[in-house]
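Only a single protein chain was left out; the remaining protein chains are all shown in position.
Moving on to chain A:
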Amino acid sequence: MAKVLVVTSGKGGVGKTTTTAALGAALAQAGQSVAVVDFDVGLRNLDLVMGAERRVVYDLINVVNGDAKLNQALIRDKRLENLSLLPASQTRDKDALTDEGVAKVMEELREKFDWVICDSPAGIERGATLAMRHADLAVVVTNPEVSSVRDSDRIIGLLDSKTLKAERGEVMEKHLILTRYDPARADRGDMLKVDDVLEILSIPLLAIIPESLEVLRASNVGCPVTMNNPLSAPARAYIDAVRRLKGDTVPMTVPSDKKSLLNKLFTRRAA
């Protein structure tokens, strides 16, 4: 039975697309068949982060409108054959998504894959509510700063009321991924600590992704961070997250990029 997971946050720029790509790739690397779906119609990014932007022919809107079959629109990843992307349309806007069309696409995706990961757009409007509507579980992506935390709290309220699962009276499973975390700066009080965020949001923690240049590097080359450099700190955090999603118990740590002794001794060249 397929699991539909929505990656959402409320606020923009906190790492939803990066997280979608990283989780999707890590699940595929663990042998699952995965589809990642971009719901950010009009501002699509997932194709770039996945490195598939030059192979887009049909998109989600074409499938929703019945202009293309799902198989025609799905783009299979060149590096992992059990990972597919359903891109969003860049030329349309969120109003082009119909309730029935999205329901039909999600139904079809459920039959084909083990995991369907929906990359939600920012905001609480149509695109975001449709992305979460059919989900079985949600990953809420939050940065350790107050505006991101409050927006996530708002999104959790919507997950508990506007989704099909909530309307059936069931409980939506929700997990928190804290991105761009810097333990040193949190200790200095420059950013919220993990416990502060957890206290406000009161949902279980799935992973802490450390602030790292690897994330930017991976998205610039169009490769999910878990595939681009699986040994990097953010990749290890995402891989742990996937193991927890699959039911394993993994102790919670903030992975860091190890520096060699020489690197520690010579931090920076003097001016």
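Annotations for the structure displayed:
Note that in this section a contact is a pair of C-beta atoms (placed from the backbone, for glycine too) under 8 Å apart; a residue touches a chain by one contact, two chains touch by 3 or more; residues count from 1.
One rule holds in what follows: contacts and distances are computed from a predicted model.
This complex has a chain not shown, and the name its UniProt record holds, of "NADH-quinone oxidoreductase subunit K", "Probable septum site-determining protein MinC", "Alpha-D-ribose 1-methylphosphonate 5-phosphate C-P lyase" or "Sulfate ABC transporter ATP-binding protein", is "Probable septum site-determining protein MinC".
Note on the undisplayed chain: of the listed residues A:Leu5, A:Ala73 or A:Leu158, the one touching it is A:Leu158.
Residues touching the missing chain, restricted to chain A, are 124, 146, 150-151, 153-154, 156-158, 160-162, 166-167, 199-200, 202 (touch as defined at the top).
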